[in-house]
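What you see is the complex with one protein chain gone and the rest in place.
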Amino acid sequence: MTLRVNDLKVYYQTLRGDVHALDGVSFDLADGEIMGLAGESGCGKSTLGKSLIRLDGRMRHVDGTIELDGKDVPIADDRAMTPFRFHEISLIPQYAMSALNPTRKIGRMINELLRSRGVRPNTIAEELNRRLELVGLDPDVLNRFPIELSGGMKQRVVMVMATLLNPSLLIADEATSALDVSTQRSVVESMVEFRDRGYVKSMIFVTHDISLVYQMADTVMVMYAGRIAEKAPASTIINDPQHPYTKMLIGALPEVGTTTEDTRLEGIPGTPPGLLKPPTGCRFKDRCPIASEECSETPPLVEIDPGHWAACWKTGR
Amino acid sequence: MSNIPGAPGAADGASAPEAVGERKVSETLHFARRNPKLLIGSSIVLILLLTGLIGPLFVDHGPNEYVGPQSQPPSSEYWFGTTTFGQDIWAQFVHGLRSTFFTGALGGGIAFVVGTTIGFVAGYKGGIVDEILNMLTNVVLVLPGMVVLIVAVAYLDVRGLLVQALFIGLTSWPWAARAVRSQALSLATRDYVDLARLSGRRTWRIITSEVAPNMSSYLVMSFILLFGGAILIAAGLDFIGLGPAGGVSLGLMLENAVGWSALQLGMWWWFIPPGTGITVLVGSMYILNVGLDEVFNPKLREL
Amino acid sequence: MLELSHVHKVYRVGAFGGARLRAVRDVSLTVEPGEVVSLIGESGSGKSTIGKMVLGLTKVSSGQIRFEGDDVSHIRGFSAKKEYYRRVQGVFQDPFSSFNPIFKADRVFTMIRSSYFPEMSDADWKDKILAALATVRLDPDNVLDKYPHQLSGGQLQRLLIARALLLDIRLLVADEIISMLDASTRIDVLNLLGDLKERGLGILFVTHDLSLGNYVSDKSVILRKGAIAEMGPTRRVFENPLHPYSRHLLSCVPQLHRTWAEVDAELAANPPEDYLLPTVEEGDDSAPLTEAEEGHFVGIDQS
Partner (left out) sequence: MWRYMGRKIGIYGITFVVAVTINWMIPRFMPGDPVSSMLSRASISDPEALERMTAYYNDVFGLDTPLHQQYFSFWAGLFRGDLGISVWLYPEPVTDIILRAVPFTVGLLLPAIILSWIIGNRFGAFAARSKILDNTLLPIGYILTATPYMWIALLLAWALAVNGGFFPTAGGYSFALTPSFSWVFISNLLSHWFLPFLSMFVVALGGWAIGMRNMIIYELEADYSNYLQALGAPRRLIRRYAFRNAMLPQITGLAVQLGTLIAGALLTEIVFNYPGLGTLMLNSLNNRDFFLLQGIFLFVVIGVLIANFIIDIIYVLVDPRTRVQMTGGSS
């Protein structure tokens, strides 16, 4: 077991009170697992990704523990987190296009970063070149400035840089959302390849695009309003979802080939609840077609099949 | 415009001005009431403004009249002392403050109108209009404004506050034009501007009712900076002897003090008050501006 | 109804407009009443520029756009443009940028009223709004008198469609209107486009997402580097893509029930025949199409 998250609660502090962005999230991530983390905007998926590596100024760790390779990850303590960052846990951010210092040559910046983290750059230089070639980049990019690269190239540079120290956990936060489909495919395939080669032990791929997750993830975790709705192997989530939210979400996605004439797809009526004062009980109950009285109590996340977890009173226990 | 003190938003177009909805208004007020820079800055400016407005009413003699004993240090009768000629420095100070506010507001105001108009038109229209206006702005920006002013004002035989303010206004607008242009440039690409065009709105209405309100905080800050800058330029002109003839201003007080050797005579009360007045006034304006920036720009609240 | 013939758009970029950037190259297409035409392309394909040219927000470099027989590529004058917008409207990508954040969301209605229906009584206007809201399935209590940030992206986009419906429009340009929406709400907006089509509206739907383009449209146009790569009835284009670029795109789209590996395997099992593409001379900026089957056109190779 690489990662074990237990009842994690992270709130955003605002003027009007705490926003319960992550409200009791527990899950495990196995060695070698690529987990797709999907959900609508505001469901807490990005907060979860960030929490695992660095809480920003307004985020507050309220409760819960995180264990990585058997070690406790002290996410609330910024200083104590430093040894984990880059070495154990790494990140491909949403803003990968602008994640490189614009006035440094890429190679020099990577070397300076490595040195500052106690790694001698020349011990790793060869590996760096090899990995750049693996993602289809000429090692000459190291002598260029970020502005000289296209978006897809920068994305790949960041991917290579983030995984250079073979972290146990890589968080990819909407890492390919800004790319065109053809670039997206090759970047995503490189990520899988990195996992296969053991450059990263496990990966959390945060995205709003479920069909993309289906292409590359082993498991998919669907979040809703700060909680986990369902987690299962990717094909199960797509072909046999159990949580009503997942079902409706999948049902709302048009595919290449479907047209209004064949089938008229339906969206989910209503909007997600505000998380400033989250409702009690199941958070999906107001939009759920099969909600009943028992839903006013919070459904626990239970394993309904081996490896298939869902938080709904209606799924068989 | 990073080097303009307190210039909002750091880099050109770095951060678009924050929007002000209903919730945002109350949020802004919340921060405004708790921002010491804003509170201290604005109270000092207000106090000085009131001194300039009301002060002269309580002085029953003109600022340049010879009313008292000569070269007296501050006393209970003459709060700020007297000049070598027996003029009441307090009277000069309050009157000078008044004209300093006047030139600052008028000069800064003219620069503001010219600068924002050029900035808006250049930023919104784009293309060749932008190209030409930008060129004009750069030319005026590179010209050393103060030196142009000195040469121009030198030829004028009749010099009044109004003419001085006008000249200051016409030379100090370029950085404001540049700042407004870059803001307008980014706002003009917003979809709501296109939508207003699709709603059959005319260009000037789009600028005044769609673009400008969204950068109102930015505009207020630019005006304050121009105001302060105009005061400093006016003081410099006055000091060289190009001030309003026969008038009184804080800059002229400094000129007289130096011209009549207050320094060598040790008459510190002659040059300390006008200089302090200018510095404190402009300094509080700048600090007030930083306060405003912090209130409107959430990014800066944290540091 | 809408007819583009040989439309080009060339931007001049760089200092003094030295370099040229060809955004749209020789595009010809039509939109009929009750037809949804999808313009599909990656970034830099010129799809949004075409939308903006149709809406008169960007000038046409050469070629002609005709709407109901009139040449609308160079509408001069404010009132002519205003009349054009009575019949042609647009909705844009970012709902939060389409609303001026300092005003209430329903101001987009008020702007239409003041431009186009200044005579209408309050009661009639109210009825008109309620009817438009009913068409887009919005509850007036939930959306009227609210600020944009109090509404969801889906609600905002539907408000904008309702706004367009207040006018007697014949053509709607929908520029990436769902790409910023969440999966659970975007389908409803797409269905809404289907409803509008039933009412006889022509819709030009600009999108980067092949599966979405496919869902609503009757005709699909795949663009690459400003020129049409493939154009035809949606079903034909997606079932029998002829241009290598279309095939490549389709093989890269993440699909919900087929993995990339499966798609690749299928392609390898029965490889599609190469289709002979039209060619142009070096330096010729036209982009001819050849008709492969009825209504199904294939464009030049630009790889």
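As written, the chains take the letters A, B and C, and residue 1 is the first residue of each chain.
Please note the rule applied: a residue touches a chain if its C-beta (ideal position, glycine included) is under 8 Å from a C-beta of that chain, and two chains touch if they have at least 3 such contacts.
What you see is a predicted model; the values in this text were computed from it and never measured.
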Sole contact to the chain not displayed, among B:55, B:160, B:247 or B:283: B:283
Candidates A:100, A:132, A:268 or A:301 - the one touching the absent chain: A:100
Which of B:89, B:180, B:235 or B:248 contacts the chain that the document leaves out: B:235
Residues from chain A at the interface with the omitted partner, ascending: 53-54, 56, 81-87, 90-91, 93, 95, 98-105, 112-113, 116-117, 145, 147-150, 158, 162
Positions on chain B contacted by the hidden chain, ascending: 1-7, 10-11, 14-15, 37, 135, 138-139, 141-148, 150-152, 154-157, 175, 228, 232-233, 235-236, 239-242, 251, 254, 257-258, 263-264, 266, 268, 271, 274-275, 278-283, 285-287, 290, 299-300, 303
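Everything that follows uses one rule, which is that only the chains that are shown with their structure count from here on.
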Leading chain pair when contacts are tallied as C-beta pairs: A-C
Centre distance in Å when chain A and chain C are each reduced to the mean of their C-alpha atoms: 32
Gap in Å, rounded to a whole number, between the CA centres of chain C and chain B: 48
For chain A paired with chain B, centre-to-centre distance based on mean C-alpha positions, whole Å: 50
Junction residues of chain C - those touching two or more other chains: none
Complex contact set, residues of chain C against chain B: 16, 52, 55, 57, 78, 81-82, 85, 89-90, 92-94, 97-102, 108, 111-112, 115-116, 147-149, 160
Touching residues on chain A, where the partner in the complex is chain C: 40-41, 180-182, 184-185, 189, 208-212, 214-215, 238-239, 248-250, 252-260, 264-268, 271
Residue numbers on chain B that touch chain C, as the complex places them: 19-23, 131, 190-192, 194-202, 210, 213-214
